[in-house]
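All protein chains but one are shown in place.
Going in written order, the chains are labelled A, B and C, and every chain counts its residues from 1.
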Amino acid sequence: MSQRDAVEERRVSWEQQLVQFEEEQHVPPLRRMLQRMRHNKLLLFGSATGILMLFAGVFGPIISGADYAAQSFQDIHLPPMSDGYLLGSDGLGRDLAIRTFVGIRVSLIVAAGVTSLALVAGVVLGMLAGYYHGWSDRLIGGVVDFVWGFPLILVAVLFAGGLGEGLFPVILAVGLVNTAAIARVVRGEVYTLSEREFIEAAHAGGYSHFRIMWRHILPNILAPAFVLASYYVAVAIIAEAALSFIGLGAQPPLPSLGQMVADGRNFLRQNHWESTIPGIAIVMLVLSVSLIGDGLRDVFDPRLRHEAKGVDEE
Amino acid sequence: MRRIAGRTIYTLIVLFVSSIAVFYAIRLSGGDAIAARLPASATVEQREAFRELIGLNDPIHEQYLNYIGGVLSGDLGKSLTNNADIFDMLLEHGLNSFILGATAFGLVFIIGVPLGMLAAVRRNSWVDSSVMTFAVGGMAIPNFWLALLAVWLFASTLGWLPSAGCCSPNQLILPAIVLAMEGIALTVRMTRSAMLENIEQDFVRTLRAGGLSEKRIVGKHVFRNALVPIISLAGLRIGQIIGYALVVEVIFGWPGLGQVLVNAVLRRDYPVAQFFSLVLITIVVLSNWLADVGYTVANPRLRKA
Amino acid sequence: MGQSWIKQEFGQEVAELADLYQAKEVSRRSFLKSLGILGIGATSAATILAACSPGDSTSTTGGGATATTGGSGGGSMEPVSGGTLREGYNRDISKHDPITTNWYDPAFFAIYEAIVSNDPSGATVPQFASDWSVSDDGLTYTFDVPSGKTSHSGGVIDAEAVAEFYRTIQAESFIAGLAAPVDTYEADGDTVVMKMKNAWIGALGPHKTGYWRIVNINTWQELGGTDVESTFGTESADGTGPFTHEEWVPGSHVLVNKWDDYPGSNTPFFENDGPAHLDSIRWTVITEAGQRATQIENGDIDTLIGPAPQDIARLESNSDLTVIRHPEWSGFHLSMNRDYDEFFGDVLTRQGLSHSLDRVGMVNAILAGNGAPTYGPFPTTDRNYDPDVQNFNQFDVDLANQKLDEAGWVAGDDGVRVRDGVRFEFDYLVEDESVQRAVAEAVAQQFSVVGVQANLNVVDRAVAFEQQSGAGRDAAPMSLFFWLWPIPIDVLTLFGGSQFIPVPNFSHAVEPRIDDAIASWQTAADEDQAQAAASEFQLAWAEQLPFLPIMNQNATFVHNNRVHGWQPFVWNLYPYYNDTWIEA
Partner (left out) sequence: MTDTAPILSIQNLKTSVTSGGDTFNVVRGVSLDLYPNEVLCLVGESGCGKTITALSIMRLLPDPPVRIQGGSIEYRGRDLTELSDKEIQQVRSSQISMIFQDPLTSLDPVFTVGHVITEIIRNHLDISKEEARARGIKMFAEVGLPDPERRFDTYPHQLSGGMRQRVMIALALVLDPDILIADEPTTALDVTVQAQILEKLLEEQRERSMSMLLITHDLAVVAAVADRVAVMYAGEIVEEAPVDELFSSPKHPYTQGLLRALPQVGYKRDKLESISGLVPPPQMMPPGCYFAPRCPHALEACWDEHPELTEKEGSRVRCLNPQPFVA
């Protein structure tokens, strides 16, 4: 074998080694994401809690089969683990477990309603404002800034005033505030996006505004919008609880967690679980959702790390 | 300058729109101030006279114009429930709210910033984990529940602090901490991540190359840079505290603006409810504006050369 | 029960009788009659009566809270002057104008005096008047009002001023109907002469309430009278009581200060016949139920009216505190708007609904046992309470279903009853307050058991009143309310009388039997007639059910043992503050 061939052979075999190494190092994006998810302990913890709560909210009422309004004056203020009352009973002898499950369900429904409302409206408004600049930006931006800076409770009280009590005005009020929050971020994203080359290219290509927004801008802002939305689920849950605590929101006998905390507060000294169990449920819901939000942001969009860290800062 | 002028005009527009929104919402919420003022069996004539007196019979836009005209000319009117002068009420309850709010606001930064710095400096240690657990927990606990737990633990069970009332320092502690909690948690998180973000900046290397001690670099330069977002968003904390005060003041029986507003709404005491809502909104809008200014002040990059 | 001192003092026979009375086996009237037969004098009879009012569980530690002496506990201690009494209060503060207020709160007992009042035995004693008498025909009452007395502002309050005040009530007060049989008030020298349209045994009752507490009518007129812009009772007040109005902030607190020129009271059971011991009294509204008990335990307040029921047992076990409990003159009632004829028009349906309610269960669950079920309109404490109402409205789900079946209601597919194509489903209004909401939720659930769907509509107070008080079908189909007034029959005539539709007869109920009973009551000249009228009123109510009675709660008062001479008792709604002092 000549020197040249020998060297060539070494080179080829080296390059094969390199390729093999690269292959070992290379992980498909989806796998990498899953890997990152698996390594993110907070995300795992949050998801586990979240699944538990989701299960409790969706299947809890079905499995236990009891009626959340059924009362028994013989079985009032029972502590958890009492016979037939897994989590005890309240002052009217109603099963706290089933009421907590239904309360979780109400929280989840409100959170889902609020978030889908906020996500759709926020993305559309933010996109319009960020894309068109000019007066529509100033108008939408002004309204958004206005709503966003408002104390949520004040908005909800005013809404309940106009629309009456119940879940609907709560969803609307919280949804409005969260819409503003999402629209703000989306507007910022679209601002930067619309100066990027491919958008300019699209303009040059004579595409319609709608097509540009729909095909080019929307896909690029969905990820940050979803990550952000996961934060606002937490905000929505807390807001619903706070509002039902002060008597807005779900009307009795439909239980909601905030309402249960409020009812139980007069028994804290004697039967604290009537308030602490729904309270813990709220904390677990919020915690799981915010950990999931934190985790998703780290996994999908590390760039958002600093923007979304304070939920309502940016 | 233009930025500030624009912001001022914007603020005025917001206030104007808010005043309309508040005016209509409170009127739309049903109920009647008559219940608060007249005996249960007041005659139809008496009720009519009362409506006439407080202008409830005028078209609503006229009522609004009359009202806003009064406010602009300095006549805030009187409470429908007890004839109290609304300006006097504002002074008295405003002071209480100020005491509570300012304390909570102070706590947010006095506790939040050092804790956040500590977590950043001791990154990935047990100190960091504990502080961050506290911060995550602090954001997840709704303040109304925290208030109940605080009363239960510190007032009812341990008896260390009064459960409610105004306005001794002892009575201030619980509501102020509860009011501040979420702000503290957010500030801890923000401070920590801002510190960590800045500690990796190029300028830190320059300062190190300049021979400055690590303590000085982190304690002065990194901290000062990390403060930019914290200070600039301080205004938003004010708005947040005001929102929460509506609930916290009621639970702790603290006679501030929030409690008065809630009472006034319940009684349909229109002049009080309207004016106090507007006051709170004004403070929120001003503090948002302050956040803007704060951003400029804290961040020399935004100051025009 | 079986109070040993009665046995000691009056013998076995009286003690047994007292037990029977307390167990509601005999009526008050027959009890008093029997006492008379046994030769017990009126004063002693009153003492016995007070001590063993049915269901009356009186003070738990102080024992003698309803005894006739004014002092409490340590009689050997000398009262100390000065200090502020900090009193917690469970309800919002009413306007301090007896004539135009909706209800009245404890400050009325500090700022104002009534012409006569109840003593701890329930007997009528003079207060602002130095003495009083009634003519044999029962048509003329004479109150002695010696000259020389003034109000806080220095205005002369002589017989003429009092008479003028009473005439103003007749003309202006919404609640004047409580004393409808009164014809005229005239001053005659140093006396006020009250002429009746007819003899009426209940004539003095209203005059002991807060609404008839004496006001300097000149000040009242000057400050605006009935004008809605009047500042009387809000910015200032002018009465003759030992304390003067200082500050009034609804939803928050009331402050009164000692009136240094108070000439002393004519009321015999007060030990202090000069100005008050206390410098001032501050009532704080504590809306958070759990906070009330905590605050008196922590020493943030000295006295408390209305702790949350579930906290009472704990307060009783606290050796620093004394708890005083007795049935309250009040009750939870459910209106059934008759203009929703399809639901509440027939008596069978109303009775069916009533039998579905487990009143005892609700007393135990919601009031933690601190109360009593009511089967008729009156609380059991009432002088004219007729135990026969217990024959009605007992909890019996089968009977409830049977009555509803009989009324033509048929169970629908989803369990809700239907009649003539009308589903038995309606809005049920309740004020947003924790106990009321609990009662409403409990009631609605019990209705659902018998196939009736009541949809709760929880609203705040301003809205509740508006939606309760509408005419016809503008008023809510059903609403829960809690009333608090010290002379039940007179108050309930307003709720049940057909001329008070729609307010406060929120049920819009026209019941001839009840109207007739009211008429007999207001013309009852002696105890027998009064009892007959009251019994008929109660039985008619219990059977016809213009409203569904539910229960009444105990009036509960707590004081720190450093507080002396603060004595709430069953006959008056609130304590007087003349004798109250606080250990230094």
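We take it that contacts are C-beta pairs under 8 Å (C-beta built on N, C-alpha and C of every residue); 3 or more make two chains touch, one makes a residue touch a chain.
What you are looking at is a predicted structure, and each value in this text was computed from that prediction instead of being measured.
The shown chains contacted by the absent chain are A, B, with contact judged over the whole complex. If you put the missing chain back, the residues of subunit A touching it would be 3, 6-7, 10-11, 14-15, 17-18, 21, 25. Listed for subunit B, the residues touching the missing chain in the whole complex are 200-203, 205-214, 216, 221, 224-225, 228, 298-301, 303, 305.
One rule holds for everything that comes next: only the chains that are shown with their structure count from here on.
The set of chains in contact with subunit B as well as subunit C comprises A. Among the other chains, A has the CA centre that is most remote from the centre of subunit C. Nearest to the global CA centroid, when each chain is reduced to the mean of its CA atoms, is chain B. A separation of 42 Å divides the Cα centre of subunit B from that of subunit C. The residues of subunit A that reach two or more other chains are 262, 265, 268-269, listed in rising order. Across the assembly, subunit C contributes residues 288, 290, 294, 459-460 that each touch 2 or more other chains.
Touching subunit C in their complex are the following residues of subunit B: 29-42, 46, 49-50, 53, 81-84, 151, 155-156, 159, 162-165, 250-251, 253, 255, 259-260, 263, 265-268.
Of all residues in subunit C, those touching subunit B in their complex are 95, 100-102, 173-175, 226, 228-229, 231, 234-235, 248-252, 284, 286-288, 290-291, 294-295, 297-298, 300, 459-463, 465-467, 469, 500, 503-504. Put simply, subunit A touches subunit C in their complex at residues 69-71, 73-74, 76, 91-93, 165, 247, 251-253, 262-263, 265-270.
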